[in-house]
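This is the structure, below, for whatever I ask next.
The complex appears here without one of its protein chains, the remainder shown in place.
Chain nomenclature is as follows: A and B, assigned in order of appearance, with residue numbering initiated at 1 for each chain independently.
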Amino acid sequence: MYAYDEIDRTLVNERVSEFRDQVKRRLSGELTEDEFKMLRLQNGVYLQLHAYMFRVAIPYGTLASNQLRALAHVARKYDRGYGHFTTRQNIQFNWIKLSDLPDALADLAEVGIHAMQTSGNNMRNVTSDQWAGVAPGEIEDPRIWSELIRQHTTLHPEFSFLPRKFKIAITASDHDRAAIKVHDIGLRLIKNEKGETGFEVLVGGGLGRTPFIGKTIKHFVHGRDLLSYIEAILRVYNQYGRRDNIYKARIKILVHELGIEKFSREVEDEWQHIRNSSLQIDDEVIEDIRSRFIYPAYEKLPHMPDELRQAAADPDFEAWRKNSVAAHKNPGYSIVTISLKPIGAPPGDATAEQMDALADLADKYSFGEIRVGHEQNLALPHVAKRDLPALWKALDKLGLATPNVNLITDIIACPGLDYCSLANARSIPIAQELTRRFANHELANLIGRLHINISGCINACGHHHVGHIGILGVEKNGEEVYQITIGGRADEGAALGNLIGPGVKFDEVADVVEDIVEAYLALRERPEELFIDTVKRLGVEPFKERVYATR
Amino acid sequence: MTSPLQQKLKITGPSVVTANRTWDGVVVYRTAARGWSVELTDAAIVRNSDDAKALLAEAVADDVGAIGPYIAPVQVDEAGKILPGNLREQIRRDGVTIGLPV
Partner (left out) sequence: MPLVNGGKIVDDSFVKLAVDTPLPEGGDILVPAERFVGEADALLKRAGKVGVIWPNNRDIDELVPYLGKVAAVALVFPSFRDGRAYSQARLLRERYNYRGELRATGQVLRDQFVFMLRAGFDSFEVKKQADAEAFMQTAKRYSVFYQPTGDGRITALHRRMQLRHSEGVGT
């Protein structure tokens, strides 16, 4: 994890005192809501249906145990005892008072957590692979670069009032767990033939009303030029991005309207002016940032310890291990994903008690470190294999050992109309019903990897376009109606799903998904053919026939 | 952004003005006494566009008290009780439709 130094701490504290002053001026009427709105958004404060919502950043998804405890403390002291992990490595609290927010921010600042730019038309929380630094085969830890970008884009004097929000994601593995192709800028860390670190840069991806898969703007930007290249993209966007229509203001629309060739020429011109400036990063700077990431002192441990061998006799343990435990770059250790998708519960929610208990487990079994992934699950990144049985028992007691990672009940869902002022339809109850339908673990395992994504409006916070099955809630004549797509994916093979037919009512969604799944089970060539591959092979038609034959 | 006062107001039935209280974000309704109440049953009912506009203008003017005021449809039952006019307003009045984790 990254340890703040005095410089980082000072900035976060200065930000807290600035916001305290802004809240005071707002409550006294010195600032109008119109003037205050952008200021509160830039500190992660939204207004939702029932209350203010507070979104806290977890940069590149890395948390220390004391930070997770601080989040639990905020949930308990200022909110209703739980938090919601989002699809962009943030956590949200749903019931907070504006008058309490400066204190909540001050409490978080003590452990180096902030909410800067988790909303607003600026650079959002930089996200990365939740397995960064531990995934086998990773080229190098992308969080060093994520942190470099985080610092560079925090309170940026030129880019804090962009046409619209701006999101960057980074991966350094072949398998993209950071969904870089649906970000404003996606960065894939690679090496050139000299072995130097650089990035393939993608631009203009995004979901929402007008979804686009990002396009490669440059095949290799040297690491030393990363900041100047990003600055060039942002400068072109800040000047030419549309400001006349909020729905056309994202960079994806600019890239689309100019075309990638013209857009990249503009960026290239700008970049030539600034690439040899003080934005150039030398190795020493990278080393300095790297030196403040704390890496565990791994022991040399057996690949197959006795503890693991004995526990294999327990089918429940084995089901969990096979599902939730992944290979670590160090063979004596594992990466353990913690499902926040228990059957019948809102996806991504964790109670203060669970957070505290997880922090303790992280201290005991994972060198005090926790990760947050865009699938709204958590992970313990450094668990010795001999500790897996004990960890499983502890997680099970907390309701955190549901063996459904990457299965049909591991649903990504936005808060929807239960909480969100933008939503047209509910998401969470749909997710809950679906998890009940597929609660049987053998059934879910038989189906195999299948991602369901649910959004309660066109803004697509549940990433429905890139769900293997995507569900979009809309409102039609005062009723909730759901449009269903299949064939989307968010990984290195990113694709947008296709609509299977007319929307269906709230009560019918789970039936339709069951029909789609039954069709898949009948159509797949062999058990190993994943849902997404069957859809790719056969297209939408056979699924559509099945769903609408009787409707 | 269009100010709420410039928006076309077409009212198809009884309506109220609702917003969220500035200091804590709680759902509130504009009352006939030029104040706010957390109870929908205290809300001032308007039944035509002019009255709705006037009530909204008065609510917008109280920027320190509450934020984001808008006109929301309601139903009035035979006993005169005010009920939410759509699912969104029902959720705002009653809270989430799901069990909370805590």
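Going forward, contacts are C-beta pairs under 8 Å (C-beta built on N, C-alpha and C of every residue); 3 or more make two chains touch, one makes a residue touch a chain.
Everything numeric in this text was worked out from a predicted model, so none of it was measured.
Taking the full assembly into account, the omitted chain touches A. One of A:Leu279, A:Leu378 or A:Ala431 touches the chain omitted from the figure, and that residue is A:Leu279.
When you scan A:Asp288, A:Glu479 or A:Glu525 for touch with the missing chain, the hit is A:Asp288. Across A:Ser99, A:Gln151, A:Ser421 or A:Asn498, the residue that sits in touch with the chain not pictured is A:Gln151. Of the listed positions A:Ile91, A:Ala104, A:Ala132 or A:Leu162, the one in contact with the omitted chain in the full complex is A:Leu162. Residues 5, 7-8, 10-11, 14, 17-18, 22, 30, 35, 38-39, 121, 151-162, 235, 238-239, 243, 273, 277-279, 284-285, 287-288 of chain A touch the missing chain (whole complex, contact as defined above).
Simple rule for what comes next: only the chains that are shown with their structure count from here on.
Within the complex formed with chain B, the chain A residues making contact are 26-29, 32-33, 47-52, 80-82, 96-99, 345-346, 349-352, 417-419, 426, 428-429, 432, 478, 480. Only residues 20, 22-27, 63-64, 67-68, 86-88, 91-92, 95-98, 100-102 of chain B touch chain A when the two sit together in their complex.
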